[in-house]
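Worksheet: the structure to be examined is printed underneath.
Only one protein chain is missing from this complex, and each of the others stays in its spot.
When the chains are written out, they are named A, B and C in that same order, and each has its own residue count from 1.
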Amino acid sequence: MNASLPRNWDTLRQSRGRRLERAASLGFGKEIPVDRIIDLLEAVIQPGDRVCLEGNNQKQADFLSESLADCSPERINHLSMVQSVLALPSHVDLFERGLANRLDFSFSGPQGARLAKLVQEQRIEIGAIHTYLELFGRYFMDLTPNVALIAAQAADAEGNLYLGPNTEDTPAIVEATAFKGGIVIAQVNERLDKLPRVDVPADWVDFTVLAPKPNYIEPLFTRDPAQITEVQVLMAMMAIKGIYAEYGVTRLNHGIGFDTAAIELLLPTYAADLGLKGKICTHWALNPHPTLIPAIESGFVESVHCFGSEVGMDAYISARSDVFFTGADGSMRSNRAFSQTAGLYACDMFIGSTLQMDMAGNSSTATLGRITGFGGAPNMGSDPHGRRHASPAWLKAGREAYGANAIRGRKLVVQMVETFREHMAPVFVEELDAWKLQKSMGAELPPIMIYGDDVSHIVTEEGIANLLLCRSPEEREQAIRGVAGFTPVGMARDKAMVENLRDRGIVRRPEDLGIDPRLATRDLLAARSVKDLVRWSGGLYAPPSRFRNW
Amino acid sequence: MIASLAARHSWFEATARARLAGLLDPGSFSEILPPAESNPSPHLALLDLPGAFDDGVVVCYGQLGKRPIFAIAQEGQFMGGAVGEIHGAKIVGMLRRAAQEKPAAVLFLIDSGGVRLHEANAGLIAISEIMRAVLDARAAGVPVIALVGGSCGAFGGMGIVAKLCSAIVISEEGRLALSGPEVIETVAGVEEFDSKDRALVWRVTGGKHRYLMGDCAMLVEDDIAAFRSGATEFLAGWSEPVPSVAHLRAGQQTLENRLAAYASYRDGLQVWAALGVAEPESVPLLDRDALVALKEGLPT
Amino acid sequence: METLDFRFDSKPVPRAADPALCGVVGSGNLEILVKSGIEPEACRVRIKTSARGFGETWRAVLDSFATSHPAGGTVIAINDMGATPAVVTLRLAQALAEYQGGGL
Partner (left out) sequence: MSLNDILDSLFPAGHAVNVENKVITGEATTAQGTVAVLGTTDAAAIDHAMALALSAFILDTVEQHPGRALVFLVDTSGQALSRSQELLCLNGSLAHLAQCVDLARRQGHASLSLVTANAVSGGFLSFGLMADRAYALADAQVRVMDLRAMSRVTKIAHERLVELAAGSPIFAPGAESYVRMGAIEAIWPEPSAGLLEAALAAGGLAAPASDQRQNSGLLRGGRQLAAGITKTVQNAACGA
């Protein structure tokens, strides 16, 4: 047996040193001239590197992404990309141009169809599709980036970064990279002599570049109240009366759809009339939804921690610092990793919508020919077995699920859907498209957003199904069919069994809840237009141009 | 909650029938050719499209402040309020009837993109007939008041019709123009007119801009009650002028002057600055009362 | 476009405002006109809809409505632009309430 050479214990540090030397030899200091960014990227990124490209469904390091895509595939190739969201055309360009060939991510959104095509052509290898928390977790385990390309609002001369209200994923990415021998490059919107606050210290940041234009932010969480329908108002009334009130849900997360926007806008009216102010919806893990403004102004809301910010909400947030997390400078500090943690462990309820649900309650937003991923919904929309602290809502749900002697509680995971989507596409189906997608993509698992066994309630225009109270798979199936309306699977219900479930309060109709559907009018909405939201905010909310009609 | 928000019944959101119900004196609404007595457009059926019983317009008589009036209300939610054969003929009938019976006014609740393309020729000719009929009613001494604040605004031929009326009462949400921003963007490019930049669309075509420039007589809140009181107030102070050369000469001069002054402008901000507004960028955020006060304080 | 005709047995409904109209033919919406008919224990419905191939869904929605609400003695005409069953059911309830005198 040969004597082994002594192991070198600082290869990462040495590699980092060589990269920085290459950059220095090209004359680069900490501040990179915008027209030389490609030279820098080609100097510090090596073939085979794991590169984290920051971008979420809000903030995007768009300039660095485009610049990386413009690098020479001769110099940079076989990159393994790790990123929260694959949203920009340049993200996919990286693979089409041969710079990168492997991807671990959470969500693909608008690029879902191009991504699916690349997978089928075997030009991209998908490691896994994660939830945000899983991906962040793996940054600290086996997917630590060699190079992180991030976006910040401002940098000072030393390289300290100010992230502004859209902190989002940056702290998690930078921490994982900077402390494991990686290189951190930040695009900034402006250079300032004095930052409003320091969000990332300069010695965690290697290079900054002033982007030609501010990083793109999508106003993804702005829902125009004008588009909320009467049916959504009806479902919101049912959810408030049949779930929020009954369980006394105080800590929660909402999805981004119009269904939950309707609930937010019914809090100051319908929920207030039911005497629920102070009893529900006091603490939130939520982006700053403009539709939450009336509830905040009405005194319903005590605290909101945010994943990211929302376009136009900055001044309002700053002026409501009792409610939002803000820095000494007055502006908001968001943090996706912490807010996701709050959504997973500190919320009693998640309520959101989906595109398809099967008879086991599994739901998916995947459609054929598109890989969309998960984002954070599965973190929020799952019952965490690691939770130990109790709350009335959690205990009540636990007793419903496991009996009076339950040794644990249960998170409320509510799916709220109209039985048909646009163009009469049924939401309730015998088999999710996700299974076909799994086959066509050769994936190990079907892309199920929320597992059926995590779902506690389903709200449709026909009623509420309480799956916690079901005692057999057959009961669950009939409870789901029993609120699936006139979809084919709904019409295939066992009517007698559904009536039995109704007698036991497992299926509840609007009339069982004392709700007259004819009272479900838009007049109940605290705001019926974006302009109403501006009025509620006292003029502090400045909606983006495309949401205005004035 | 904020009381003023709860009490508001948005004109922008309401259906044509809901607008009429709130606009006219309670109980005075009486429809001519109501849905039960009419048939949907056969031309739409030929194109395999369902029609509406009233073909997207309600014509009626009723009262406003106890004075007899006629009203015409287009339904913007049905085919964009666009004018087809039946729709147009109902409007023409009501206007001609007004010229004969001389009610105190015709209230014309315009909410329309113009010609219904599915009945393009019928719609264009009907709009021409509406134009003549509006002028005939006015020549007979009957004021025709356009109320513009619906989701479709007053575009295309209906934009011309609106400007042929005695006056236009508009809300901030209302829009008044000829070609829609989408059409201009499609033909001339997004650089010419970005139709998704809604703030820009409103600075070019919206109620505040039209009011500041004098193209609309009154600016009201997006509230059915505000339209009612606006129309009432306007009628109280109005007598329909006899058509005359002098009147049109004055109009000609105004239009020529402003073309000479503003022809190169492309944004309401430029026009408002030229009108003497000190902080034009603040205009879109002003509420209705503040804007009316601003206009009244402008140099004339 | 498709035209569908149905007849359902239903308990007689008192008539106050005849005819009654509800809704607008807009995207995802419909208008419903309720008039009095000659059969007191039956409700006749004619639908013109832009969405083809949903005859059985319409039958189920209307049957369920006629079973759970008194609607006898009426003739109902519907112009539909792709409304979902949820919207159809809601509008039917509104239209019948209007027909019975407008009160809720």
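We adopt the following convention: a residue touches a chain if its C-beta (ideal position, glycine included) is under 8 Å from a C-beta of that chain, and two chains touch if they have at least 3 such contacts.
Predicted, not measured: the structure shown is a model, and the values here were computed from it.
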**Message:** For the chain that was dropped from the view, give me its touching partners among the shown chains.
**Reply:** B
**Request:** Determine which one of B:H43, B:K208 or B:R228 touches the chain that has been left out.
**Result:** B:H43
**Asked** Where the complex has a chain not shown, which of B:P35, B:G76, B:P143 or B:G156 is the residue touching it?
**Response** B:G156
**Request:** Pick out the residues on subunit B that sit against the missing chain.
**Result:** 28, 30, 32-33, 42-43, 46-48, 59, 61, 85-86, 88-90, 92-94, 96-97, 100-101, 115, 117-129, 131-133, 135-136, 139, 154, 156-157, 159-164, 176-179, 181, 183-184, 187-188, 192-193, 204-205, 209-210, 213, 215, 243-245, 248-249, 251-252, 255-256, 258-259, 262-268, 271
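Simple rule for what comes next: only the chains that are shown with their structure count from here on.
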**Between subunit B and subunit A, distance of the C-alpha-averaged centres to the nearest whole Å** = 43
**Message:** How many angstrom lie between the centres of subunit A and subunit C, each centre taken as the mean Cα position?
**Reply:** 41
**subunit B-subunit C separation of Cα centroids, rounded to whole Å** = 33
**Multi-chain contact residues (two or more partners), subunit C** = none
**Request:** Please name which positions on subunit A make contact with subunit B in the complex.
**Result:** 226, 268-269, 272, 294, 297-298, 522-523, 526-529, 531-532, 535-536, 539, 545-550
**Message:** For the complex, give me every residue of subunit A touching subunit C.
**Reply:** 229-231, 234, 418-420, 422-424, 460-462, 485-486, 491, 516-520
**Request:** Quick one: which bits of subunit B touch subunit A in the complex? Just the residue numbers, please.
**Result:** 1-2, 5-6, 9-10, 12-13, 172-173, 196-200, 202, 206, 208, 222, 284-285
